[in-house]
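Of the protein chains in this complex, all but one are displayed in their positions.
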């Protein structure tokens, strides 16, 4: 099969070559089309908006959307209303949005943690959430190792340690 | 490489590796399970639910690997009319579908305790669901006709077109905002995971990969036998002179 060179191809081999180019060309075309569509719809495919996008006025008050970011350290408050709502601030280290939520928080929820909340802005810029999901990063660590680091004072969650490298929260179009 | 292009010889090799792949899978499984469920430490955030990772990640990788194999086989069939291409694609499709389903289901029960939800329509989860639909679509199309050979071509085209979903899955967590985190294994500074967690992942991953190869070799033999059966029943091969390779669709036309 490999004996005959590139020139003087038999009709069968020429057909094979044509089909190869057809498939490769079709795939390249398809990939380009899909890439363009995804790039074009990037804003619509995003699962959440970051605080910077909210600050830039990308979402109108009353419209339901998802807000993603880190729970700001020291921002969690429990005013103790009848519905047991909590208040906290979501930040992407560039902008902030205050969030109010009455409901069950996920296990991973705490200050410094990434979250994605579903809700809408009220008239005063407060985000009223109906659902809060925890987003974690790609780093895994044994619990005991973290305990040991905490005892030794070398653990830095929220400031450069694992859990802060959250590129997913970088403002859109950086 | 060329000697494997002969279907008869390839099938003999596939038959010979079967006991080895099954043996490796069954040998690695208990060690991997021990490491995954008992010996490895709980995660600092997720505690014991992190143990789902050790089956979720291999299933995700193998599902995508199966799709690449299916698309390559389909391309070999469409372009070079290589009968093994079509057979491999048909053999691997249900395996890929099942690994994809495992990835989705284990991901869902992992998502509930960690994220707070079984399912969200973010780019990663949605593109993975599309992968499952592509496997199912391929199988439906390949078996849609009374004469299965008629389904070869449309199914192969679907498999090749669907390959664009593979980079979408890979880069969805980088290109879009997703609830799903970015890649742990293929992150910039090496795997973002300590060795005591990589060990169970490697062991169970190895076991799953060996099991995948065994399944593939077994299913390939079945698809090969089915094609020969159809050929004999269709009177294409006279029983006293069995040909070594499967007559392709084009050979039927010229005969």
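A and B label the chains in the order they appear, each numbered from 1.
In the analysis below, contacts are C-beta pairs under 8 Å (C-beta built on N, C-alpha and C of every residue); 3 or more make two chains touch, one makes a residue touch a chain.
One rule holds for everything that comes next: contacts and distances are computed from a predicted model.
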Omitted chain, identified by the protein name its UniProt record gives, among "Maltose/maltodextrin transport system permease protein MalG", "Putative outer membrane starch-binding protein", "Protein dehydratase" or "Heme exporter protein D" | "Heme exporter protein D"
Displayed chains contacted by the hidden chain, counting the whole assembly | B
Per the definition of touch given earlier, which of B:13, B:27 or B:105 contacts the omitted chain?
-> B:105
Looking at the whole complex, which of B:65, B:113, B:148 or B:167 touches the chain that is not displayed?
-> B:113
Per the definition of touch given earlier, which of B:17, B:61, B:166 or B:221 contacts the omitted chain?
-> B:221
Mind pulling the chain B residues that touch the left-out chain?
-> 34, 37-39, 42, 47-49, 51-52, 55-56, 59, 94-95, 98, 101-102, 105-106, 109-110, 112-113, 211, 214-215, 218-219, 221-223, 225-226, 228-229, 232-233, 239, 242
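Following the convention adopted for this analysis, only the chains that are shown with their structure count from here on.
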Please name which positions on chain B make contact with chain A in the complex.
-> 2, 41-47, 50, 53, 75, 78-81, 113-117, 120-123, 160-161, 163-164, 167-168, 173-179, 181-184, 187, 192-194, 196-197
Quick one: in the complex, what on chain A touches chain B?
-> 1-2, 16, 19-20, 23, 26-27, 30-31, 34, 38, 42, 45-50, 68, 104-108, 116, 131-147, 162-163, 167-168, 172
